[in-house]
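Missing here is one protein chain; the remaining ones are kept as they sit in the complex.
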Amino acid sequence: MTHAPKFSPLPNNPPPFAGAPKIRGAKLGLDPRAVKRDFPIFEHNPGLVFLDSAASAQKPAAVIDHVAEFYRSDYANVHRGVYRLSARSSDRYEGARETVRKFLNAASADEIVFVRGATEGINLVAYSWGMAFLQPGDEVLITELEHHANIVPWQLIRERTGLKLIVAPIDASGGIDLAAFEARLSRRTKLVAVTHLANATGAILPVETMARLAHEHGAKILVDGCQAAPRLPVDVRALDCDFYVFSGHKIYGPTGIGVLYAKGEILEAMPPWQGGGDMIEQVTFEKTTFQHPPHRFEAGTPDISGAIGLAFALDYIEALGRGAIFAHEEELTGYGVDTLSRLPGIRLVPAGQRRLGILSIDVPGIHPHDLATVLDQHHVAVRAGHHCAQPLMDKLGLAGTTRASLGIYNDERDIDSLAAALAAAQKLFT
Amino acid sequence: MTHAPKFSPLPNNPPPFAGAPKIRGAKLGLDPRAVKRDFPIFEHNPGLVFLDSAASAQKPAAVIDHVAEFYRSDYANVHRGVYRLSARSSDRYEGARETVRKFLNAASADEIVFVRGATEGINLVAYSWGMAFLQPGDEVLITELEHHANIVPWQLIRERTGLKLIVAPIDASGGIDLAAFEARLSRRTKLVAVTHLANATGAILPVETMARLAHEHGAKILVDGCQAAPRLPVDVRALDCDFYVFSGHKIYGPTGIGVLYAKGEILEAMPPWQGGGDMIEQVTFEKTTFQHPPHRFEAGTPDISGAIGLAFALDYIEALGRGAIFAHEEELTGYGVDTLSRLPGIRLVPAGQRRLGILSIDVPGIHPHDLATVLDQHHVAVRAGHHCAQPLMDKLGLAGTTRASLGIYNDERDIDSLAAALAAAQKLFT
Amino acid sequence: MDARELYQDIILDHGRHPRNFRELPQATNLAHGHNPLCGDRVTVYLELDGDRIKDLSFDGRGCAISTASASLMTEVLKGKTLAEADALFKGFHAEVTGKAVPRLPDALAEDMERLAPLEGVRAYPTRVKCATLAWHAFEAALKNGAAGTVATVKTE
Partner (left out) sequence: MDARELYQDIILDHGRHPRNFRELPQATNLAHGHNPLCGDRVTVYLELDGDRIKDLSFDGRGCAISTASASLMTEVLKGKTLAEADALFKGFHAEVTGKAVPRLPDALAEDMERLAPLEGVRAYPTRVKCATLAWHAFEAALKNGAAGTVATVKTE
């Protein structure tokens, strides 16, 4: 290595690294056994039946290795650097934003704000938009199917804004009661905040209809897409939602990154929330002016590798095909419902007319934690408890459920393993 | 040397993977040339003279590869999972918290809150502690040396709390004017928020003394340790500070993770800020109760791999030795000051009595951006601009500076390259 | 470890048919325990006579582990002095968390033996909380008197 400055500039775009993993699952629709080979966790944990993707999905080598490669070859802080390494890093970070824009079919990359996850996304909307625009008596309408992330932020700003939290109930089938939802809409409703797919039961909500109804009443709508984004093709313009959030770690990307989408003119009108570097235009001790979105909402050094890793994950699932993923999840959900329905003494928690990717199980007489422990002893990883949806559990009269959730690497054998383990648990406990 | 014990996996872990990178820099104090070989960026960018660690540090293979390995073998969501994979992931996440506790010598791991970075850490203190405990007329005392991250959050809550932002000036030498600082303390001062090491100039602040003075006036003290934590041994109990923040990406760890330390009893009294899963005790639509710290402040799925990656980075620098790192930074800073002082037409921005790791350069007649571009053409990566410290630039009467900052992989040849490139730029522009 | 090592017959039996599962109207001390992770709740009732535990009971809802553990606890602690109860708690806690078990008075050896079926949770870190929930509530009841403050069992 010589230090005499020679003018061989650093390449602006190094060639893709040699060890780039192959995507094996892409040919002829989605072959979950092939997809599984893209996920090193299964190689390192032989026999693992992973049915907890709704809590967090595993990561393909395409994400793990490319993020490592990014740190090896292109890392530097973004935005403020003049030198080329930093420009390259910035390009990749802003390129990730464009990848997300395409994934959601947003009109502009400026409508994409990187956050830590769905939780921070909803908190950002509450603390920025909510604190600025909600008046005493204004109503925020949620549903009984919400995750705590879409309940607690509204409670936290309730006192300061005077908002009223209104809850639309589920019907007997476990789906949203659309008539009751509509009946709760009024001119006082300023925001409808609903999940796209209920994480505790798998119910899909008719968010297009809910968006139309919300807008007819002059309300904005926030859609929590945590569980939907990994399973359904999502088009924020077709949905016509005002806000959409999802988490990277549930969509086969790294932890620490998520997305808040908001319509450009709404974002432009929102005051900043967190303050710091990168989100300012000019600072004096007396007065500070702020950048335009999305930078106004990204204070401090962002999770650069997280954003880039998320983009790799989205590239990966786009390569598999989002239609193919949807079809796979539908098919496997159907197989799961059929299989579990045949087991005596096992009850599926109802999920309305349309369930996807999540099978929430109640075995009367066996506590969910005991059930999950026995399943774990059979290498079947599921989640047990309230799934951050305590109010829904209260409504259903359950202490909790045992939840199996599906991902692109699951196949019918995983469901069969689940069924066998459930039978073994029943034998033990009854 | 072998480092296996340093990264010995937790009891439930699979054996360490075969390709575990070696730490080469640990023998006989700190040998920056050996350290450099631990950082793949230099292999991928031959000739790179990286002098921008104050913006963000590069990552050792020990961090990059171990994080990848974590995703390959142990990944699952934390805290709520009954199955063993999730327990292993949780253990590693909480183990990372313990690593940070040791690094700061905090009394308890419950005093360590994981945040995205220093910026989010300070915002958390402002929005939780500040909104709860600051009354109209209460004063927050900062200094002219602060980064925007320690200015803007206080401005953002100023209107809602009625706080007054007071600024302690620097003296002619560029250090904090301690007498002027003391004169600004009064019973109205509720919080002193100061940087430990000024990112724009490299000035070290006497934070022990400032903490004592703050406490004598009944004020709390927040120390922004972004630049200090990677360079100085830090002991929050010896400092007796109430809050301490730093960012993972500046201390050779991943992006997206940082630390807020706060004394246990202070944290316990602070209301939640962001709401969501994991930070609640019980949720109903009417009323929600919250977890104890640190979980109360970690809403939603945390940046699990970020926290674990940060712990790997801290393990790495502990293996090099924090005393050795401090000595290295001191020595190289001294060499840098000597070298640059000998160059005609080059002015070092003053940094008080004690400068560490940062050389802020002003070349009258050459705009910092032009200078940085020419340096980049010589493979020297430095930062140009206001360094997120616009008020300080205004005070110094500078549009910006060109800043070279040091890390554990830099050595005297990097300073020599910088000097040569500066001379070439001067020749071009004058 | 297989399921039967954790769920031994004695656990399953106490899980299905918990002993001393009732309110204690004459309780001198009580406390609620709550495991926020799973929402399980237990209330432990104590009747103290000087420093001796005259009677002891519990109610609430929980998994097989936490129910069996509460049930065994009430059997073992009934009639003990507070010092003995404390020693048993320490011993049990060390046992299930896999820590070094402190030396216990010989007189308590048999009681420890009766708690031994719960040792299996050691291999299930997330279940340790279930096994210790009632014990933490017991400790809190001693501190609280009859006030009934909620003691939230924290992650071990």
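Annotations for the structure displayed:
Chains: A, B and C, in written order; residue numbering restarts at 1 for each.
One rule holds for everything that comes next: a residue touches a chain if its C-beta (ideal position, glycine included) is under 8 Å from a C-beta of that chain, and two chains touch if they have at least 3 such contacts.
Note that this is a predicted model, so its numbers are computed, not measured.
All shown chains touched by the missing chain in the whole complex, by label: A, B. Touch with the chain omitted from the figure is made, among A:K36, A:K59 or A:H79, by A:H79. Checked against the full complex, the one of B:H215, B:H292, B:R354 or B:H369 touching the unshown chain is B:H369. In the complete complex, the residue from B:H66, B:H386 or B:R403 that touches the missing chain is B:H386. Although one chain is not shown, part of subunit B still touches it, namely residues 367-370, 373-374, 376-377, 384-386, 390, 393, 399-400, 424-425, 428-429. As for the chain not pictured, it touches subunit A at residues 7, 9, 12, 79-82, 84, 86-87, 90-91, 280-282, 291-292.
Going forward, only the chains that are shown with their structure count from here on.
Our note on geometry: subunit B versus subunit C, Cα centroid distance of 45 Å, whole angstroms. In terms of their C-alpha centroids, the spacing between subunit A and subunit C amounts to 39 Å.
Taking each chain's centre as the average of its CA atoms, subunit A and subunit B sit 29 Å apart. Among the residues of subunit C, those touching two or more other chains are numbered 37, 39, 124, 127. Contact of a single residue of subunit A with at least two other chains is seen at positions 369, 373, 376, 384-385, 390.
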